[in-house]
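All protein chains of the complex are present and in place, except for one that has been dropped.
Showing subunit A:
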Amino acid sequence: MNQNFKMTSLLTYTFKNLPSTSKWALRFCVRPLSSSSQLQAAADSQTKSKKTLAKPNIRNIVVVDGVRIPFLLSGTSYKDLMPHDLARAALLGLLHRTIVPKDVVDYIVFGTVIQEVKTSNVAREAALGAGFSDKTPAHTVTMACISSNQAMTTAVGLIASGQCDVVVAGGVELMSDVPIRHSRKMRKMMLDLNKAKTLAQRLSVISKFRLNFLSPELPAVSEFSTSETMGHSADRLAAAFAISREEQDEYALRSHSLAKRAQDEGLLSDIVPFKVPGRDTVTQDNGIRPSSLDQMAKLKPAFIKPYGTVTAANSSFLTDGASAVLIMAEEKALAMGYKPKAYLRDFMYVSQDPKDQLLLGPTYATPKVLEKAGLTMNDIDAFEFHEAFSGQILANLKAMDSDWFAQNYMGRKAKVGSPPLEKFNNWGGSLSLGHPFGATGCRLVMAAANRLRKEGGQYGLVAACAAGGQGHAMIVEAYPK
């Protein structure tokens, strides 16, 4: 399989890359003119043509395509792998899908949250393993659940500023294994032991050993600044917005049902199969489990006991997975003969109180990004919001629909309005498809792009919340057919 990839990429390299690798400077100068004319043409050809979001003097940036390996419940088929294995699989899948020559890629950025300490720059390890040129730099970013969004917007920045033409952005998370460390005291003793020269010194270091040194240190599950776990915060958020357990269960059921339908109808086309060494080839997500409201009602609250409303069934689950997208300057993509899937347009990062508004990022980011792009809620045809918890999604919908909240907490004159549910996460969301922290952002963008292509429509809005009280939103515009 690997051999095949190499063969094809070699071929495509010679075939596609020859005309475009040189004369970079020249192209840079003429680009604005050419791209805007192209765009004009593109917009004209659009049936449901709204205005264009192209900006003068800024390059148009496109997603050529994107893939993800199936998202699996952690502790299942990926459990013996390492994060860079998953990331490598996503990269190889992307290479296979787009047949992009490896050498064309100027840069690689990956997002991840829980870092494997052996591969702290997981982007680089995965890229090398996937056979990318060792001359292609790679870095890893982290911004909690919007890490791969950050990877993509980093790519956008690199391309827009003219630093690069072709960037691979992605994200990876492996929750089946997390770095559990020795305690600080134990670590200190071990380091001291390293420095001890003589036997006497060593013995004196060892003599300080106490049994409690052996208690391990787990990666934090709670917010560092507030010491509150996210589920706990979500439960409080749901309560603050007076969202009942039933509403949350219903929303979760909707997510699973829609995901199931999308899976059955083969709409989740961003998935690439992954042959796990020593196991069967994984071809689809395994966390989609439509249940019944009665079944869900039986679960006990997971965080605020005994009367909370957030349960295992209405929360996203721990997930292993990786995703990658190929991002290019539009003229580069066209020159290489690609038919891109979507433009990446305006984006926005926001942050707010990490205690009481931890998961309200989408509420803050949505109106801002719409304003920046000069759009309204009505212009959006596909909403793809990250579903951390049912309660979080419903709270965000309620907050966006509240004038009181907009005026008192967001400094706005009026509410932005809540997205219509018929356009909202129609192919499932993180609750059902899974949520590998570092990899979800690319999935959202690809879901928006693919939905726009499938359902027809021009604009998609991607939004997500993240630990630390941060949030992100981005406009994805369908590439004209």
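Here, a contact is a pair of C-beta atoms (placed from the backbone, for glycine too) under 8 Å apart; a residue touches a chain by one contact, two chains touch by 3 or more; residues count from 1.
Here is the rule we go by: contacts and distances are computed from a predicted model.
K.L.:
Report the protein name recorded by UniProt for the chain absent from the figure; options are "enoyl-CoA hydratase", "DNA repair protein RAD51 homolog 4", "Exosome complex component MTR3" or "Cell division control protein 3".
P.N.:
Of the names offered in "enoyl-CoA hydratase", "DNA repair protein RAD51 homolog 4", "Exosome complex component MTR3" or "Cell division control protein 3", the one UniProt assigns to the missing chain is "enoyl-CoA hydratase".
K.L.:
Have a look at A:Ala160, A:Val178, A:Ile304 or A:Leu318 and name the one touching the chain we're not showing.
P.N.:
Of the listed residues, the one touching the omitted chain is A:Ile304.
K.L.:
Check each of A:Arg68, A:Lys341, A:Lys398 or A:His435 against the chain that is not shown and name the one that touches it.
P.N.:
From the options A:Arg68, A:Lys341, A:Lys398 or A:His435, the contact with the absent chain belongs to A:Lys398.
K.L.:
Check each of A:Ser120, A:Ser227, A:Gln284 or A:Thr376 against the chain that is not shown and name the one that touches it.
P.N.:
Per the contact definition at the top, the residue touching the missing chain is A:Ser227.
K.L.:
Mind listing the subunit A residues that contact the chain we can't see here?
P.N.:
Within subunit A, the residues touching the omitted chain are 224-227, 232, 235-237, 239-242, 304, 307, 353, 355-357, 395, 398-399, 402, 404-405, 408-409.
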